[in-house]
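With one protein chain removed, the remaining protein chains of the complex are shown where they sit.
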Amino acid sequence: MKALVLHGIRDLRVEEVRKPRPGPGQVLVRVRAVGLCGSDVHYYTHGRIGEQVVREPMIVGHEGAGEVAALGPGVEGLTVGRRVAIEPAISCGRCEYCVTGRPNLCPTVRFCSTPPNDGLMCEFAVIERHQCVPIPDALSWDEAAMLEPLQVGVHAGNLAGVRPGDTAAVVGAGCIGLACMEVARAAGAGRIIVTDKLDYRLKLARKLGATDTINVDKKDPAGEVSRLTGGRMADVVFECTNRAAGAPQAWGLAGIGGRVMMAGIPEEDEVSFDSHTPRRKELLVQYVRRSRHAARQAIDLVASKRVNVAGWVTHRVPLAGAKKAFDMVADYADGVLKAVILP
Amino acid sequence: MKALVLHGIRDLRVEEVRKPRPGPGQVLVRVRAVGLCGSDVHYYTHGRIGEQVVREPMIVGHEGAGEVAALGPGVEGLTVGRRVAIEPAISCGRCEYCVTGRPNLCPTVRFCSTPPNDGLMCEFAVIERHQCVPIPDALSWDEAAMLEPLQVGVHAGNLAGVRPGDTAAVVGAGCIGLACMEVARAAGAGRIIVTDKLDYRLKLARKLGATDTINVDKKDPAGEVSRLTGGRMADVVFECTNRAAGAPQAWGLAGIGGRVMMAGIPEEDEVSFDSHTPRRKELLVQYVRRSRHAARQAIDLVASKRVNVAGWVTHRVPLAGAKKAFDMVADYADGVLKAVILP
Amino acid sequence: MKALVLHGIRDLRVEEVRKPRPGPGQVLVRVRAVGLCGSDVHYYTHGRIGEQVVREPMIVGHEGAGEVAALGPGVEGLTVGRRVAIEPAISCGRCEYCVTGRPNLCPTVRFCSTPPNDGLMCEFAVIERHQCVPIPDALSWDEAAMLEPLQVGVHAGNLAGVRPGDTAAVVGAGCIGLACMEVARAAGAGRIIVTDKLDYRLKLARKLGATDTINVDKKDPAGEVSRLTGGRMADVVFECTNRAAGAPQAWGLAGIGGRVMMAGIPEEDEVSFDSHTPRRKELLVQYVRRSRHAARQAIDLVASKRVNVAGWVTHRVPLAGAKKAFDMVADYADGVLKAVILP
Partner (left out) sequence: MKALVLHGIRDLRVEEVRKPRPGPGQVLVRVRAVGLCGSDVHYYTHGRIGEQVVREPMIVGHEGAGEVAALGPGVEGLTVGRRVAIEPAISCGRCEYCVTGRPNLCPTVRFCSTPPNDGLMCEFAVIERHQCVPIPDALSWDEAAMLEPLQVGVHAGNLAGVRPGDTAAVVGAGCIGLACMEVARAAGAGRIIVTDKLDYRLKLARKLGATDTINVDKKDPAGEVSRLTGGRMADVVFECTNRAAGAPQAWGLAGIGGRVMMAGIPEEDEVSFDSHTPRRKELLVQYVRRSRHAARQAIDLVASKRVNVAGWVTHRVPLAGAKKAFDMVADYADGVLKAVILP
């Protein structure tokens, strides 16, 4: 079968590899769509994320969906042909964090397309039974692939406890920022302010539900949010950038007693900020790691059209065009938000 | 000025009374619209609610809105002509419950149209400064009068912590039930199931956002909810009836680990229910008393058209027609949900 | 091996039964101590609890502890001789409630000594690996057996969110009531008021940490709690009786905005109460079903002597004396709180 294999920095190849077979409790999935995530691009451009280094050729991609193609021995409750989204994390199921309902914090979790585990940008993938999330027919393949990032937004929204009428601010209008924004809107946020440096992303944010947007290269975001809210600032802020500067910006946009959800993954290893701001406002700062138990909510939101995840997808390409898509995303080509690979 | 005065059971008269004058810190309001609440009707039909007995003639009504007509000495931050909704409760501001942000639990609270305090169904009313809630021009007088019951729904929703994708059930499609339903919808509930005995109320519920309705005289509500949810039942249930039978119904509709908000006020003094159901499901049962700090959220929801409170209003009458409206509501006349008196 | 087998109402026999063998993933435990729980007695006196009927002879007992005697194939992380408390519930590990950290709500949970599952009052028992909770040497066998009911108190306390300085009331001074009382004390409750009908139990409660006790047959509990608290009543109330009358008593002892934990299992199938009290106080009523993830906390509390569970044990008997102990407990013999069977 064909697969997209990362051999090293900027060295991504479509190759013929052996089609895998499902073992006991496993499922073979015919992959239909895989979103291209920032972490995939980071491996592509740096060959590593922190201490996780690509040492062997690795199939990339973890935002995937497809049809069940075959069942390994002992798999129950699924049939061949069933449409599923793929949960990319395999948690241990036995540690303190798993049994208390926090598998996203499992210390021994394995993750699709994180070395040395292969990912999903290939024609067929073998996954564990519990990674299969059945989806309704109402969802397109694009939408199914977008469930994974949407769940990060759902999890962040759950942690934030957004209430109807809240003012929400979203720092960074990438895919996770849009997910948080749409979830905040679905949770009843009244004013939803999105900031970014790229006008085309802010335009997309407005199209998908932002009531106000701020280009932080042109205007002072704290000043603008103050103006829009009569000085009250935001009840809840979602930090969704990949830069260290996102944290202090987020804390500046939060109102007194506000809640800040830290959903972004900064490229820098060190973050610094004014020490007095968060204390004077008595902020609650909640860091967000992937997601947990958010699939049911995410599917409901997409199936009922209350969030629009298809709107994130700006490019759709076959495996053969994947390398070009990686380059586009890596270089922040104008207009790119989310590319979906169709194996 | 003219006022609607309750003299005894079913004895309600439009009378000429002395126009009041605002004292220090008080505000004279030209009343424009007052909703007719179930508690008003209860005083009309029974002359009392529990230990609160109408001993002297009393002006009724507490869901009111109007324009500032005059300011008493020392009132700041308001001008004549300002449109305001009227907060009907005067809490003490000093007790443990007030200072910890729970004025709705103040033991010495005084309440409009609760004996011996006059209400708002009159041309002019004097209220305390802190009872004035300025409203935007986007709100009609009907909508402004409906903010009071809507806030009960907002408070119940805040206590419930509705999350996007939750399944909500609402027991009783009166005004408070519709308020809870619309707030649950605004908070992202996916499936919203409403039950009642009156088909015209269920029809209105569907029009205003219910995804499913159940006439409990025709179908078993627990069975129907089980069928609709694949046995999972509701994440959160709002009990909004005025009958003791609402409680056990609510607990039956809740799923395992569910949350039940008890917003209704039963006419019966005693409630009884199966002792095992709530324990086996480990339910959280939260009683709801009026509302607190919900005005900002409620105004935002109405002004942005995310909830439709004007849709509750089925009858609009001047003071002269008020008695007839009380009779209609008291007798559950077909098609009546909310009457608004226009003094 | 010897086992205590329930054949029917009041028909309990010490019998020779076949010693079981551990299968894959299972553990053979040499049972050292098993507490006699109210539910065991209920099966003894009624032959059933609700719909759970003893149809075949059944070994009783589920509050157990012992030493690992043998390991089935594939069991890791345990050695023969290891001292363990026994978690009596086997949850499925895969349902929505298990994976979200609420195994106590698993709809398909199996439970030791609930028909048709045998219990622990025997010399050797086979249990699943995950039912073994290793305990430190500091714990006696009596204490280890008491971890199971203590965990109910820990879970109730966790749900209650007891804070230092809170006033707690405990309705019912049986084993679960004492567990809730000791946990509330450990969590910092200042005044801790315990009610019961039996003076010897109230005496034991005072010995174990109650600051005040009330015999509800002699004094009005609400009046007494009002007197002790200056009218403020209790911040948190634990209902721990086996009677329907416990619920309204609990709600009466709670203060405005109070939290009521319903940990008791009423014998009656129907509960009734005043419908206005809980609403006027805006109570939060949280039902409590067994416990979850409380072992670590419970062991820490016992090992550090911050709770005294050995103090609950009033009788210690070998298997041969078990029937007499069941009769004593069933008849509320004077001075009986908890009997421990030593197989």
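Letters A, B and C name the chains as they come in the text, with residue numbers starting at 1 for each one.
To be clear about the criterion, a residue touches a chain if its C-beta (ideal position, glycine included) is under 8 Å from a C-beta of that chain, and two chains touch if they have at least 3 such contacts.
The structure presented is a predicted model; accordingly, all values stated were derived computationally and were not measured.
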Query raised in the report: For the chain left off this view, which of A:E16, A:D137, A:D217 or A:E270 is in contact with it?
Result: A:E270
Query raised in the report: Among the options B:R32, B:R83 or B:R102, which residue touches the chain absent from this view?
Result: B:R102
Query raised in the report: Where the complex has a chain not shown, which of B:H293, B:R306 or B:K324 is the residue touching it?
Result: B:H293
Requested in this report: Decide which residue listed in A:G74, A:P107 or A:G223 touches the omitted chain of the complex.
Outcome: A:P107
Query - For chain B, residues in touch with the removed chain - result: 93-94, 99-103, 130, 293
Report summary line: It is residues of chain A that touch the chain not shown, namely 50, 96-97, 102, 104-105, 107, 232, 244, 247, 256-257, 262, 265-266, 268-276, 278-289
Requested in this report: Go through chain C and note every residue touching the omitted chain.
Outcome: 154, 157-158, 161, 163-166, 183, 186-188, 190, 296-301, 304, 306
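By our rule, only the chains that are shown with their structure count from here on.
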Query raised in the report: Copies chain A, chain C: same or different interface, half of numbers shared as the threshold?
Result: same
Query raised in the report: How many degrees of rotation map chain A onto its copy chain B on CA atoms, rounded to the nearest 5?
Result: 180
Report task. Would you pick out the residues of chain A that each touch at least 2 other chains? Result -> none
